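Heads up, one of the protein chains got dropped from this complex, but the rest are sitting where they should.
Here the chain labels run A, B and C in written order, and each chain numbers its own residues starting at 1.
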Amino acid sequence: MKKVAIIGATGYTGSELVRILTFHDQVQIELITSETYQGKKFSDIHPQFKGICDVELKSADDAGDYQPDLVFLALPHGVAMEYVKNWKDKPFKIIDLSGDFRLRSPKSYYTWYNIEHSYPEGFDDAVFGLPELYRERIARSRLVANPGCFPTGAILGAYPLLREHLIQPDRIFIDSKTGVTGAGVKPKAVTHFPNVNDNFKAYGIENHRHTIEIQEILSSSSGKQSTVQFTPHLLPVDRGILTSIYSIPAGTISNEEVKELYHRYYDREPFIRIRNVPPEIKQVRGTNYTDIAAFFDERTGNMLVFTAIDNLVKGAAGQAVQNMNLMLGFDEKEALEFIPIMP
Amino acid sequence: MKKVAIIGATGYTGSELVRILTFHDQVQIELITSETYQGKKFSDIHPQFKGICDVELKSADDAGDYQPDLVFLALPHGVAMEYVKNWKDKPFKIIDLSGDFRLRSPKSYYTWYNIEHSYPEGFDDAVFGLPELYRERIARSRLVANPGCFPTGAILGAYPLLREHLIQPDRIFIDSKTGVTGAGVKPKAVTHFPNVNDNFKAYGIENHRHTIEIQEILSSSSGKQSTVQFTPHLLPVDRGILTSIYSIPAGTISNEEVKELYHRYYDREPFIRIRNVPPEIKQVRGTNYTDIAAFFDERTGNMLVFTAIDNLVKGAAGQAVQNMNLMLGFDEKEALEFIPIMP
Amino acid sequence: MKKVAIIGATGYTGSELVRILTFHDQVQIELITSETYQGKKFSDIHPQFKGICDVELKSADDAGDYQPDLVFLALPHGVAMEYVKNWKDKPFKIIDLSGDFRLRSPKSYYTWYNIEHSYPEGFDDAVFGLPELYRERIARSRLVANPGCFPTGAILGAYPLLREHLIQPDRIFIDSKTGVTGAGVKPKAVTHFPNVNDNFKAYGIENHRHTIEIQEILSSSSGKQSTVQFTPHLLPVDRGILTSIYSIPAGTISNEEVKELYHRYYDREPFIRIRNVPPEIKQVRGTNYTDIAAFFDERTGNMLVFTAIDNLVKGAAGQAVQNMNLMLGFDEKEALEFIPIMP
Partner (left out) sequence: MKKVAIIGATGYTGSELVRILTFHDQVQIELITSETYQGKKFSDIHPQFKGICDVELKSADDAGDYQPDLVFLALPHGVAMEYVKNWKDKPFKIIDLSGDFRLRSPKSYYTWYNIEHSYPEGFDDAVFGLPELYRERIARSRLVANPGCFPTGAILGAYPLLREHLIQPDRIFIDSKTGVTGAGVKPKAVTHFPNVNDNFKAYGIENHRHTIEIQEILSSSSGKQSTVQFTPHLLPVDRGILTSIYSIPAGTISNEEVKELYHRYYDREPFIRIRNVPPEIKQVRGTNYTDIAAFFDERTGNMLVFTAIDNLVKGAAGQAVQNMNLMLGFDEKEALEFIPIMP
């Protein structure tokens, strides 16, 4: 039985980690922390857990005492880096769910996050935690940068085409639509119910931080510098990201070949399902699945790829547990075989 | 390993039964039937199950061949009774999720359902499948009439007060609000998105069929003839029933005593959680929990009880599995320890 | 052409006042104020008004300079009373949309609002602005206390029965369900989209401030001391309140007589529509209508009344304009003949 700690209990990522890890047979949650609510019960903050997880919240300062094998950082960016820095000599492994170690360099981080990084050395160790691309490296790593929610769906959708150099890398249009939980647990005008309900809009155009994360990983994994036009939109739903990816073939290709490509890349992946029709976010809700459908439109000569994930699961906590399973040597699917809540 | 069959795969009850039973270690789904879609895969009808449950749908006529230990009837009322009748000499147990055997008599059934019952003898065998009231009888029964969704929340809320004769039995006001899945899988004007979204209304006032089910069970379980005013309302949500129950004390009582009463009745129940604040439907979503909060309002002298359930789980498929666990001798909680999907 | 001022532009009440008054042929909005945003344009705060109302926001201190005929106070309770006090000798009339002058006495105000009232003299002048009950007095008044949203629907529903002494005044159960705009424009945990969407709950049970407002007006208008059990619930919709009222007849009565009563009381009211089936909130959305349906249930011997309003229109800004029309001598319907936005 391995021991884990969750640092930062109050957000959606924290509560999803507890929800998922509760079903894990080989891992025990030793510690859940919250600086704001220490002394309170976890179920005081997340009442749905009453009778399920009523443990007392502690301070992160106590983490060392619990001798965890692995620690999840469910903290805001800018904060997480401090913990990674302070704990750099600790014996436990770390999965950081913030954006602090996802980019390729401190310079890139500064450009897009507008924060001077306090632990640039961490970039050398950090592995981008997308198992479908970096399974081996994740298994060996000490520090995993868990991918952002948008990047997870976007990268998995575009990767096969780019990796095989089948599309032009400089004109990739990624139009994403996310549920509101992506904006976090803290009430803001943008998440105020009357501002979201029966509404829909684009936001963060041109400069959303996930743009660079998508672009860097697609570039480095395909070996070709890519330019990504990324536009997030806000859906009046809780969970789920649907990503529609438009691109231009680099040569001649048929719809058949496109479909065959995606099956070849992903049929053995435990959490990817290739669909013949465009996927729906509700069909992956509460699960670690990425549903993908890819098309070549002969009339227009364009490539279309659609992906659906649950932003809190495959886009955050579920992928983190998938990474943990790899890092601690468990079956990759352990605790993650949820069935979508539909409807 | 016990074998079960699900008769009627296309509705929400059918798909929830599959979702839940997939997690059951001691039961195997041998057969799923649909007369309309036989030959198709279960995941063709419920695409969220792709890769999870892709079995072929059969005809209910084949049920006998599979020698199930227990059969779930997930069929409309009026249809289910025919199966119960035809299978009355079969060796397997039956859990009927329709309304066909929930009432106290064929006469009552005729009055409220306006159908002549084709198998009145079934009423003698049928046990009302609410474990919190009838656990022992369910365990011994061959035919369980799984409770309606509204009655589950309403009865569990009012039962302790009535059983202890603490409220006047002839003035019980039950104001329920349900999600749309309660209306079934078939598109109708009443479930057309633009008619539901951003809308709210009462319906079926005075004559909803669940009225008599609530009233009969409360009367027989408390030993006092009750009269129930039941008003369902339609919420723009998928799942969940919140029931607000108003009643008048039969004598003097304090808020303390009311709270103590509910703890005494329900603290040992695995699927009831007593709350200090009014419950929320989202905090039981996807689970078999009934969350209950009861209050005596000293200013008005009235009694207030609120209950929250997931209409497809505790209000249908989850309760059916709970009943199955009792009937087949398993741990009552087996396969039912879900954590609410929140948010 | 009469001149009006709107004090407090940033809330929903403020923006609805502008939306409605824009259609008024005999009134001109001279001034819109906001202490927080003075200097900004109204359409900066409410972007839907771009090109429609782009006037500059001023400070309320400037109100006197504009010599308005009537001033709307769209301010929080506790703040509004200060304006009424300071402006007590001004020549303009005031419609206060807060709760500061709705109750019968400063003492009652203190009990339920927990604030010492700074202008108790105002209670002598203030008329409760429900035209269907107090049309004449409103027309003559200088200070109108515009009713709360819940009280509007609740009082209009119960009034005919109580006024005619047809129900027991001490057991009135009022189960209300409101849209989220009732909680105001400021983001809070309770209005955070993921906490509301696909959710439903009761709140403020036993002590919501509208309880006393309903109870006092029903008591004074019927001449019999009433006791009201009022329970608000939060709907995942923007606008609308559905109120379900349960009561017990004081003598024998028929369903026919009940229906006739409501027609007699309300058929000549321009903004009340008597329905034969339970009303729906979407069918009054964006309008000043109150839709009402009343039933006597012969089986149970109980009385059922349902009312639907738009909380921001008949429950706030629309009713305020209706009051203004009475106070300034215009046609009561002027600027208020909206057609419901459905769907």
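A few remarks follow.
Everything that follows uses one rule, which is that contacts are C-beta pairs under 8 Å (C-beta built on N, C-alpha and C of every residue); 3 or more make two chains touch, one makes a residue touch a chain.
Quick caveat: nothing in here was measured; it's all calculated off a predicted structure.
Shown chains touched by the undisplayed chain in the intact complex: A, B, C. One of A:V144, A:V228 or A:V321 touches the chain omitted from the figure, and that residue is A:V228.
When the full complex is taken into account, the listed residue touching the unshown chain is C:N197, out of C:T13, C:S34, C:T152 or C:N197. The hidden chain makes contact, of the residues C:G64, C:G78, C:P120 or C:P340, with C:P340. When you scan A:R171, A:K188, A:H263 or A:K333 for touch with the missing chain, the hit is A:R171. Although one chain is hidden here, its contacts on subunit C can still be listed: residues 12, 15, 19, 22, 46-52, 181, 197-198, 238-239, 273, 275, 280, 282-286, 339-343.
Where subunit A meets the missing chain, the touching residues are 171, 173, 175, 177, 194-195, 197-203, 205-206, 227-229, 231, 233, 235-240, 242, 244, 246, 248, 278-282, 285, 295, 297, 299-302, 304, 306, 308, 343. Take subunit B: the residues that touch the chain left off the picture are 12, 180-181, 185-189, 191-194, 196-198, 236-238.
Here, only the chains that are shown with their structure count from here on.
Each chain gets a centre from the mean of its Cα atoms; the one farthest from the centre of subunit C is A. Averaged C-alpha coordinates put the centre of subunit A at 46 Å from the centre of subunit C.
Counting partner chains per residue, subunit C has residues 194, 197-198, 236-238 touching two or more of them.
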